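Structure, as structure tokens:
The complex is shown incomplete by one protein chain, all other protein chains being positioned as in the whole.
Letters A, B, C and D mark the chains in the order given here, with residues in each chain numbered from 1 onward.
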């Protein structure tokens, strides 16, 4: 999992089975100095994250767990909205 | 998942079981400034995406979900054609 | 798996199902010269690792194994606290 | 999946269960200008690809699908020999 900032949204009409009614956020990884760094990712959000918030992203097959038994091809998901984090390098 | 642009097609005659009758697109990741960036990927498309369109790509085992119970070794798929996206960094 | 140093912690109140009661550490990969290198990762810890310790991190679906049958979307976990390592390049 | 060129072969006598009787090719990713780029990968080939040919490579758990029910730890496979590809960036 990695820290990211929510920086936008994506809209699609024509899509695969299993992609219906999913909110898609654009998130960008955040380094430990709280600066955006690296490639943007499109992640499914079901917990109400908004633009500007720091979120925790999970990738790959584990991301499918947030949808329970529903069959969907998603490979990235928001799993939490970060209250705070502390670094002691 | 990540945003990509469809930039081409691939044709194969000699292939593995499970690769029959699949349309294979060459897609290249798009950064948030809508510029092509990073390595091209070959993704299966079943929703009719065409060259020049922006699509959403899923990777790994989740990509297999678009084929239902069919057994196939694919690891990348188009899961939607992007209508629009908005960035507020 | 790769060697990392524990450099911090993350706290979240609003989160997905399966993320309850998990201790989340910020870990950063360590190269063979014992210097921090590369992007920080958020990993679940159940064995009591603390800031400054060197740990072994596993990624992806295998990380879910540390939770047994519990359903959770985690994709990274601490699987050991490193006593020592020896390099002969 | 990604395009690669077959550039060599690997031989092993001492190996894990499930690695018996597998032809192992060294393949190197090919960019859209048909130049070799990036790290070489060792992939299992069951369709007769030879040195100099352009092939399509699949990675991770999906690669295991080419072996059917056979248990094997492979994570990369040749899934087709490319006849041609067309790029319109």
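Keep in mind that, in the parts below, contacts are C-beta pairs under 8 Å (C-beta built on N, C-alpha and C of every residue); 3 or more make two chains touch, one makes a residue touch a chain.
Note that the coordinates shown come from a computational prediction; the quantities given were computed from them, not determined experimentally.
The set of chain C residues touching the chain not shown comprises 1-3, 29, 31-32, 37-38, 46-48, 56, 58-66, 77-89.
Seen from chain D, the chain kept out of the figure touches residues 7-19, 24, 26, 28, 36, 39-43, 51-52, 60-61, 63-64, 71-76.
In the analysis below, only the chains that are shown with their structure count from here on.
One inter-chain figure worth recording: chain B and chain C are separated by 31 Å, centre to centre, where each centre is the mean of the chain's CA atoms. Inter-chain spacing, taken between the CA centroids of chain A and chain C, is 19 Å.
Looking at chain B, one finds that residues 60-61, 63-64 touch two or more other chains.
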